[in-house]
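First comes the structure, then the notes that go with it.
Complex shown without one protein chain; remaining protein chains in place.
When the chains are written out, they are named A and B in that same order, and each has its own residue count from 1.
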Amino acid sequence: MLKYIVRRVILMLFILLCVSIVTFSMMHLVPGDPAKIIAEQRYGEGVTSETVEWVRKDLGMDGAIAVQYFAWLTGVMQGDLGYSYSTDRPVWKEISSRFPATLELALAAMLVSLLISIPIGIYSAMKKYSIMDNISMFAAMLGVSMPNFWLGLLLILFFSVHLGWFPVYGRQDVTSLVLPAVTLGTGTAAVTARLVRSSMLEVLKQDYIRTAYSKGLKEIIIIYKHALKNAFIPVVTVIGLQFGALLEGAVVVEVIFAWPGIGRLLVDAIFARNFPVIQGCVLIITIFYVMINLLIDILYVWLDPRIRYDNKL
Amino acid sequence: MEPVCFRGFWFFEELLEELLCEGMVLNKVFKKLIVLLLCLAILSGFLTGCAAQEGKQDVQQNQGDRRTEVVQEIVAGLGRDPGTMYGYGAHPPLTRVLEPLVFQDLDLGLIPGPAAKWEVSDDGLIWEISLRDDIVFHDGNAFNAEAVIHNLERIAKTWPTRLGPVVKMEAVDDYKVKVTHSEPFSSFLYSLAWAGSAMISPAAINEDGSVREPIGTGPYIRASWTPDEEMVLVKNESYWGGTPILERITLKFIPDPTTRMMALRAGEIDMIIDTGGVLPEQVTTLKSDPNIEVLTVAGAVPHYMTLNTQKPPFNDQKVRQAVMHAVDPASMIEHVLEGYGAVMATVIPYSEKDWMHPDKLLAFNQPDRARELLAEAGWRDTNQQGILTKNGEELRAKFLLSSALVNRWPYGTIAEVVQAQLGEIGIAVNIEIVESGLWQQTLMKGNAEISIRPWAGISPQTRLYDWLHSQGENTVNMGIFYHNPTVDGLIEELLRTTDDLKAKQISHEIQEIAAQEVPIIPMYDEVLINAVRSNIKGYKLHPWFTVNWEHIYVE
Partner (left out) sequence: MHDIETKPNENKYFHETSFYILKRNKPAVLGLLIILILFLVALFASYIAPHDPVKTNLPHRLMSPGSEYPLGTDNLGRCIFSRLIYGARTTLQVGIVVVGISASLGVILGAVAGYHGGIIGEIIMRCVDVVLAFPGLILALAIAGLLSPSLFSIMLALALVGWTSYTRVVRGVILSVKEKDFVQAARSLGATDFRILYQHILPNVMAPVIVMASFNMAHVILAAAALSFLGLGAQPPDPEWGSMLNAGRPFMETAPHLTIFPGLAIMITVLAFNFVGDGLRDALDPH
């Protein structure tokens, strides 16, 4: 097991290194001279070419691209992601002040998603091809296909404005979390429900379940004692996968609900062409996502000892 | 195992099959699963729990108080961060934390504020301003001549032209200030009444003239400010104008206009203040809500469309005139602004009607004349695609909008209407919306041809200076770069002229030239719209959107 974890961590570090290269190169996608852009952001219009050169030197942008990259990477390792153009605060501070909000939203959404999907999935599997099964699977398909920005708007209109049950925007108390979490959780709930259903169906097909049935055990006991636990293993994996989807979805949901998270920070930064913040957001979100996946992979092996650790990477 | 990174559910099912084909699973697995789910639940419970607790306390407090009497607390929403303007950390008219020396009443007449009275010498060069002697700053520092001079110096340094050609500022006694100009500066009092000319405690002003903290003389004190989110104001018990009623005001910055309106309807906020607080298209919905009252007033906020006069295609006066003739503010006001606006006749808005040229100088909605002008300027429809060309160049322009402004006025729609109307006469417009900082920079660099912004202005004289003088704030910052030496001369003369009649004559002359050369197109004069929940009383909507916080209360 330890060997497996070490191996996975090494692979992760390699991937993170590549991720950092990609993120770093993003800055060079931008048309124009980055040093000049930064100089103008810092000192206003009409900067002299000397100033531009000075900035270039100051930021270590005069060296070879590899040198620049390592300088940047060293900074990143020390938590230095540069300064936001629009607020002049360190990007790290901007992100860390927003990150808990996004994490909270993503976790709540995941909770919503599991609460919806697991009962529906189990029920559908048990009553395979029943009307309820068809309806819930159609609903799941609808959930996957529904644009979450649209769903969010409809939910606000109905539950906040007409019924007044939940706040319209912002992050105040726990009620303000409900609608964004539901909006964000619905799509992933649909995916998970389908997975739980087919996972259950597969398990129910297995010989030992059939044996249990033929022994005359009560259905409920079979479901809980035998089927469920096996069916849940793949669901664990999905938690990791969902995190990616949730982080992606959070961008739009945060914009609609004025949720002060990292997704909104990213969108605002994009419209301001605030490059350090864009870079920082992408990097931090990705690092977080990669780590979650690693964690899930390790958990998965821990949960299911049948998986051999020595699989080739 | 390879990293699990698939997207989409079809993968999961495949994956599942692989897992299950191995058959038996242990009891242990299930136990571990429960541990895992518990961990997840605890983690999320921890995060949401913190937020929940805060919320609960608030609710309990509110309920407790409500039973006894009405809590004099209010939450107001607005479309911009009230802490970011002027570099003061509190927008003077909106927060009333900071006050200028002179106030303007609902008809925009000058009335005494911290300055109790004023006098000007016959030659118009020397101003004597008497201050009230019963005012202290929020930090307890005395409000006196010394503090005022300190502030005036700071203002003159930050906005060099604002206070006119000052040569000397001195304290006559503790509560009297004398300002001497080298030439008469007729709009001096308006400059003093301007929001930026706020009086701030000398203790809060840095060496370089920047402001550390908004410590002023107003009815409210800034208790806290979370940038991009909210500002909390508490009442100033010893306000010189009487003790305010509201104990606490929370100003919520809600950029998205739809969210703003829905928050008001849901009762999360009690009022929407500020110019561009309520959008015209929201009025119908708000009026249909029995709990909400909509307030309107003909404001002092005209909106100008700007043209880059230095770059093709708008360096040609004929093309600029064509743009003016092509747009149709009247139909735009009727349909997009739902009637909450007025067509402007000249660059001077109705709030300064004494200074308006007697004739209607601007001619809108004459597409045929616009086409003629473009033809005269040499633009032809050579490729039969509707876009005119000249020397192989297509007649294109970029209409750059600030996202912050789009969130407060229906600029997105207006830009699309302009796009369609200019398309009719063969000008291809592409619209781009960017964040406000980038918007400003791009315009200053001259990298956009058209834009639009509101401009409340200070006085007719400074308005003409700001928009038409080659050194004017907007001429430079909005990327208009209009430079006409005659106009520059006239404006400078206007600022010197103390004789009212003569000043107006000069201003008429400037207005005529502006209507002819069209560096800017006055699109509409805004009717301010605010909305309050019906239990909020005492709010008088000011054309300058100054909030009379000291008179507002909850019923």
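Before moving on, here are some points about what is shown:
Please note the rule applied: a residue touches a chain if its C-beta (ideal position, glycine included) is under 8 Å from a C-beta of that chain, and two chains touch if they have at least 3 such contacts.
Note that the coordinates shown come from a computational prediction; the quantities given were computed from them, not determined experimentally.
Of the chains displayed, those contacted by the omitted chain across the entire assembly are A, B. The residue from B:Q282, B:S402, B:N530 or B:T546 that touches the chain not shown here is B:Q282.
Checked against the hidden chain, the listed residues A:G244, A:G261 or A:P276 yield one contact partner: A:G244. The omitted chain makes contact with just one of the residues B:V75, B:I254, B:I273 or B:M332: B:M332.
Mapped onto subunit A, the footprint of the missing chain covers residues 14-16, 18-19, 22, 26, 29-30, 138, 141-142, 144-150, 153-154, 157, 161, 244-245, 247-249, 251-252, 255, 266-267, 269-271, 273, 275, 278, 281-282, 285-286, 289-290, 311. Subunit B residues in contact with the hidden partner, per the touch definition given at the top, are 1-8, 10-11, 14-15, 18, 257-258, 279, 281-282, 284-285, 331-332, 334-336, 410, 412-413, 415-417, 419-420, 430-433.
Keep this in mind: only the chains that are shown with their structure count from here on.
Each chain gets one centre point, the mean of its Cα atoms, and the points for subunit A and subunit B are 36 Å apart. Residues 1-9, 12-13, 15-17, 19-20, 22-30, 32-33, 36, 40-41, 43-44, 47-48, 51-52, 54-56, 58-59, 227-229, 252, 254-256, 259, 262-263, 265-268, 403, 433-435, 437-438, 441, 444-445 of subunit B are the ones that touch subunit A when the two sit in their complex. The residues of subunit A lying in touch with subunit B in their complex are 8, 11-12, 15, 40-41, 45, 85-87, 100, 103-104, 107-108, 110-111, 144, 156-157, 160-161, 164, 167-177, 191, 194-195, 198-199, 202-203, 206-208, 228-230, 232-234, 236-241, 244-245, 257-258, 260, 268, 271-274, 290, 293-294, 296-297, 299-307, 311, 313.
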